[in-house]
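Below you'll find the structure I mean.
For this view, one protein chain was removed and the others were kept in their places.
Our next item is subunit A:
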Amino acid sequence: MAKEHPILETRDLTIRFGGHVAVDHVSCAFERGTLTAIVGPNGAGKTTYFNLISGQLSATSGAVLLNGETITRLSVPERTDRGIGRAFQLTNLFPTLSVRENVRLVAQAKARKGFDLFTVAESHVELLERADHVLSEVRLIDQADQTVSVLPHGDQRKLEVALLIALGPQVLMFDEPTAGMSVDEVPVILELIQKLKSDMDRTILLVEHKMDVIRTLADRIIVLHNGALVADGEPSEVIALPIVQEAYLGKAPASSGEVA
């Protein structure tokens, strides 16, 4: 039998905006059932890296592979169908629809019922149940009937996560999921992410600035800096690296030296 492929891999993935290289030859493989934290200063290219993986941007060069298959040229919904899911750094919801409808639409997409023209949407009880189940998990069930645009920012962030959880893909990418949430809500979301990894054996990529969060959740940290992958390893190792200390914690490097 052939060697088992990593679930997700990027090879020399690069994108240029004019003269600016936002993601610079990033090669990295992600194993099934792991949680990798992606860190780096503002503008390092973390969100852009996600956009290249989930297809919102097309790479200038390099490749994205899912289960060993190249998906670099596929469209966003095609990648979603194959199991790549994404939550956004800037909340990105269906604003005039209700909270429940937002999640129901995801369940409906997953069940591939979008082209069902002649049944009443509300009659698909299983989709509504699925939506309510996810809303209970993220503790939004009491707001289920509200219109998204009037929801407080923190709740919109929770809904953003809820949409990805409802989609339940093989690879989940969270882009600063807890930013803008109140302190008592953060643990709920982190616990959910933890559960996705351990119970569901999903692969998770997490962009996060909070070091304590990363320490508790991540199996591995990769560091992006000016679009390039500058460090990769165990959380404790990577956090100790001078470049991370400097960029992240605002500390002067303990010693000067190159990092791999």
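Please note the rule applied: a residue touches a chain if its C-beta (ideal position, glycine included) is under 8 Å from a C-beta of that chain, and two chains touch if they have at least 3 such contacts; residues count from 1.
Everything below uses one rule, namely that contacts and distances are computed from a predicted model.
According to its UniProt record, the chain left out of view corresponds to "Branched-chain amino acid ABC transporter, permease protein" among "FAD-dependent oxidoreductase", "Fumarate hydratase subunit alpha", "Branched-chain amino acid ABC transporter, permease protein" or "Acyl-CoA dehydrogenase/oxidase C-terminal domain-containing protein". The hidden chain makes contact, of the residues A:Leu65, A:Leu97, A:Met211 or A:Ala228, with A:Leu97. Checked against the full complex, the candidates A:Leu167, A:Leu206 or A:Leu241 give a single residue touching the omitted chain, namely A:Leu167.
Check A:Leu105, A:Leu151 or A:Val230 against the missing chain and you find that the one touching it is A:Leu105. Counting the whole complex, the residues of subunit A in touch with the unshown chain are 54, 56, 75-77, 80-81, 85-86, 88, 92-97, 101, 104-106, 108-110, 113-124, 163, 167.
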